[in-house]
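Yeah, one chain of the complex is gone here, protein chain that is, but the others are all in their spots.
Up next, chain A:
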Amino acid sequence: MTATAVLLALCPLLLAGGFVLGRRTAHPGGRSDVGTPVERATFDTLHTASLAAPPLRAGLTEESARRSARRLRTLLGTDALCLTNRTAVLAWDGAGDPHGKQVMGHLEGLLDTGRSAAFGCGCDAVDCPLRWAVAAPIVTDGRVLGALVAYAPRESAVLARAADEVARWISVQLELAELDRSRTRLIEAEIKALRAQISPHFIFNSLAAIASFVRTDPERARELLLEFADFTRYSFRRHGDFTTLADELHSIDQYLALVRARFGDRLSVTLQIAPEVLPVALPFLCLQPLVENAVKHGLEGAVTRSRITIGARDAGAEAEVVIEDDGVGMDPGELRAILRGEGGTSTGIGLSNVDERLRQVFGDDYGLVIETGTGAGMKITVRIPKYRAGVHSSGVEVG
């Protein structure tokens, strides 16, 4: 019985061991040679700088300034430090808060010219550590966003130089933040474009195909028109970034119905959908472009008949969607260029946009996996985690 007890007591230990192992593997390395004092100072500085950087990536706000000011003060080694925007003090770190109220008066010239300035604080107390200050502008794209003000007991050329450098470093971080934001805006714009874009050709061709049925088969024409209305309603939907796999597949079905109305027997489609994965939430319109791509490839060139397979299956904590066609395929090199964003065709924009959005939402592990070759068809695999914090389909009920 004691052996059993020992073994059972080992179970939690084993588990704990697993955690530790996991963390170790995640952060390899550890203690090693610490280097000369100069090197160590460099490391310390770089480390402090790296700690101050993440908050600044949110832009220059009260919150981000407050969180980075502490690190920046360590970096400069001053008694007090303050970050401002063009109109007000955003954060004050260190001793002597009362001085904060007078700062903005000293900064007027600096904010106009964008040149560093040093000024005495007019503080009469002998032991005041904040009798002198140097202010350096924070500039992005040639615009002065605010200033970094560092305080010292007496004038110091070293501090003036250091403050200048740190202000420049902050400016770079803020420019990077701006870059991040514009990348997000670009993706949003592309989604809007995708929504608005449902290619004019597609609309024209669909309407023409429907028109051809109006006399011969009015009932079918009516159904197709309703499909068309539903499909466009979904694609032009304005609210919410996420949808469910069920909704997305439904819209794909409507799309395929319209395509088949035009191509008839030339296109055959097989669907294999595991019902367990239908509630999975995923970015809006991220499968439809892939199907459109498959249809385009399948019917391109001299191919007389084309077969498209769409499968969705349950894979534990993930859902796996596979879209396969037996069409003309694509040269892998060309495909890589498209995914890097260097291709020019509309198909390319669809593929790279989907890839980008999946990576942005779920992480780099979840990009598109594409298997293809010239003349060998194309198989696109999308993996979607069943849960990811912040990803919720917006309230449209299916059922």
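A few comments on the model shown:
In this text, contacts are C-beta pairs under 8 Å (C-beta built on N, C-alpha and C of every residue); 3 or more make two chains touch, one makes a residue touch a chain; residues count from 1.
The working rule: contacts and distances are computed from a predicted model.
Looking at the choices "Cation acetate symporter", "ABC transporter permease", "Carbon monoxide dehydrogenase" or "Ubiquinol-cytochrome c reductase iron-sulfur subunit", the name in the UniProt record of the chain not drawn here is "Cation acetate symporter".
In the complete complex, the residue from A:A246, A:L287, A:V321 or A:L368 that touches the missing chain is A:A246. Note that of A:L186, A:A274 or A:A376, the residue touching the chain absent from this view is A:A274. Listed by residue number, the positions of chain A touching the unshown chain are 1, 3-5, 7-9, 11-12, 14-15, 18-19, 21-22, 25-26, 230, 233-234, 239, 246-247, 249-251, 253-254, 256-257, 260, 268-276, 278-279, 281, 313-317, 365, 386-387, 389, 391-399.
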